[in-house]
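Okay, here's the structure, questions in a sec.
Here the complex is missing one protein chain, while the rest keep their positions.
By letter and in written order, the chains are A, B and C; residue numbering begins at 1 in each of them.
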Amino acid sequence: MYTEKVIAEFTNPENVGEIADADGVGEVGSPACGDIMKIYLKIEGDKITDARFQTFGCAAAIASSSMTTRMIRGMPLSEAWEFSNADVVDALGGLPPAKVHCSVLARDAVRAAINDYRTRRGLEPRETGSSRCCDGAGCGSKPEND
Amino acid sequence: MYTEKVIAEFTNPENVGEIADADGVGEVGSPACGDIMKIYLKIEGDKITDARFQTFGCAAAIASSSMTTRMIRGMPLSEAWEFSNADVVDALGGLPPAKVHCSVLARDAVRAAINDYRTRRGLEPRETGSSRCCDGAGCGSKPEND
Amino acid sequence: MNDQDQRPVYMDHAATTFMKPEILAAMAPYFSRYFGNPSSLYRFARESRKGVEGAREAVGAALGASTDEIFFTAGGSEADNWAIKGAALANRERGDHIVTSAIEHHAVLHTCEWLEKQGFSVTYLPVDEFGRVDPGDVGEAITDRTTLVSVMTANNEIGTIQPVAEIGKVAHDHGVLFHTDAVQAVGAVPIDVERMGIDLLSLSGHKFYGPKGTGALYIRRGTRIENLIHGGGQERGRRAGTENVPGIVGLGRAIELATADIEGHNRRIAAMRDRLVRGILGSIPDARLNGHPTERLVNNASFSFRYVEGESILLLLDARGICASTGSACSSGSLEPSHVLLATGLSHEEAHGSLRLTLGDANTAEDIDYVLEILPDAIGRLRRISPLTPAHARIPEVD
Partner (left out) sequence: MNDQDQRPVYMDHAATTFMKPEILAAMAPYFSRYFGNPSSLYRFARESRKGVEGAREAVGAALGASTDEIFFTAGGSEADNWAIKGAALANRERGDHIVTSAIEHHAVLHTCEWLEKQGFSVTYLPVDEFGRVDPGDVGEAITDRTTLVSVMTANNEIGTIQPVAEIGKVAHDHGVLFHTDAVQAVGAVPIDVERMGIDLLSLSGHKFYGPKGTGALYIRRGTRIENLIHGGGQERGRRAGTENVPGIVGLGRAIELATADIEGHNRRIAAMRDRLVRGILGSIPDARLNGHPTERLVNNASFSFRYVEGESILLLLDARGICASTGSACSSGSLEPSHVLLATGLSHEEAHGSLRLTLGDANTAEDIDYVLEILPDAIGRLRRISPLTPAHARIPEVD
């Protein structure tokens, strides 16, 4: 069901871990949903100079986090804000419909981190489209289906 | 579903045909039921000296008719009247449950022929257990089942 | 040929077909090698999924349908039950009336009778002497409570092909769903669900050289239908149960082969069938061909022979190594012989004297010769035994 790119990104993710002195940290999801993404940003001027992640979740969630951090490194904040989950999906060569929400989650984590940075700087957080916990149809991997 | 004996009796029946100067003729069944049996008897004294049959019906009906005529040849009339369909079934090595009615029909045809003989001789016909057209459960040979 | 150890002359392809070697070969890897559960996530299961999805494409292509409109079942009966119960129950608020024909397979008729017990009402349309449903009758039977019309593509006993496209049009003109049982038609009648206005179509693998216990239901996108087998999310949540992967793969290959050259196949089979029919009608008096003279399955030769009973014909043929079937129900102990033959207006006696010969891909010209040699003699023998046979219908003994 996954593309080779997703599997490659998942099995060898980049930018795993915390940034101790991060300028912004965003966390979305919950253990109940089976997905938590935490993104750490290092920001210099208006630019993202480092991005790292920690993720509890499925292969698509981990691959999306990894790909997202790779893509937003070096981006101006304004561009990173507009950065769309469709870009992540494209970069991964596609995601199964039931997994697209993982890429949305990654985008949301980036926005949450940017807002954290803004708040720390005394700026108003920007309005962020809230993401639902999960969506999409099943892909039938549960043993309940055996 | 049929025993070898049934098949043998059916493929090589004995005593097929009419007796032109029969002393008694019995016919039971109807085309609508898919079974007609006609038994012709030649009677001398109180004894059946010849028995022949004509049957429209399934293999079990033809085998039962043939076996019945073979068995009642030489029998006193009183014995032939008491002759039971179970004897036919036994002699055939058994019949499928759905086909037992064919042996009953043969017995009924014999009784009808004896009564015909009695009537011709001015005797009262004896009371005969009337046979239903068909009974028993299906054996699934119809293409409706395909 | 009359040696019982030899392969028989098999003329009962409407009952079931042998599996062609190339179909078994297609299935073979999926029993013990690619045995994974298609629902499993690991790569190993990908082959199973591919097998199933390849078969789905083949079935879709054969019907002029999209892949996502094909759902695998365990046979024609399950597909018929699902289509009719599923559509009736799912559309219950819209209506409670079903229109079908008097000559449907029992998988349709008994399903309709079950629905009657659940409070539905069913109209069983009559057929003409050839077994055809009049599309006009369909239109007249439809009321504002009707939700489903179910008329088979071709009949299994007498081979009559229905005017499916016309019936589909009538159903759709009235905004009613149209189901057709195409179990006997696949491989002989070119099917196009669009052109024929079909919303639901049942088929069964073992009727066209595929595996027994496999089938499919075509469900037009957007059709409201309840599930029949509830459980796991297989078949996109519509038919639960671990997929019969080898069976499905076999069904796919079988439908590919069966529909690759329907015209050529029909030409070949019809030539044999026509010689068989002419030979039989020419040598046996008081015989009739049941079903439609032209609008019939190419492989079907269904007869009524007066004065004799079907099972005994069949067993005499069997004694000479010929496999055939009959619509006679003497054997079943019920008063009724085949409901199909009676619906075409045959008397009980004629219906009891029926014989069905259905040809297939392994039959040869020699098989036809052999049946033409054996059958008149068999009928002759039975007619000599029968009290009903008039003089003109006797057939002289050969030896």
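In this section, a contact is a pair of C-beta atoms (placed from the backbone, for glycine too) under 8 Å apart; a residue touches a chain by one contact, two chains touch by 3 or more.
The structure displayed is predicted, hence computed values, not measured ones.
In terms of the touch definition stated at the top, the absent chain reaches A, B, C within the entire complex.
Although one chain is not drawn, the whole complex shows that of C:123, C:214 or C:386 it is C:214 that touches it.
From the set C:240, C:262 or C:388, the residue in touch with the chain omitted from the display is C:240, counting the whole complex. Although one chain is not shown, part of chain A still touches it, namely residues 2, 7, 10-11, 13, 16-17, 27, 31-36, 38, 54-59, 61-62, 98-99, 101, 133-146. In the full complex, chain C touches the omitted chain through residues 4, 8, 10, 12, 15-21, 24, 31-33, 35-37, 39-45, 73-78, 80-81, 105-108, 110-111, 113-114, 204, 206, 211-214, 227-233, 240-247, 311, 314-315, 317-318, 322-326, 331.
Contact between chain B and the absent chain runs through residues 1, 138-141, 144-146.
Criterion: only the chains that are shown with their structure count from here on.
Note: centroid distance chain B to chain C, computed from Cα atoms, is 38 Å.
Averaging C-alpha coordinates per chain places the centre of chain A 88 Å away from that of chain B. Annotation for chain C: no residues touch two or more other chains.
In chain A, no position touches at least two other chains.
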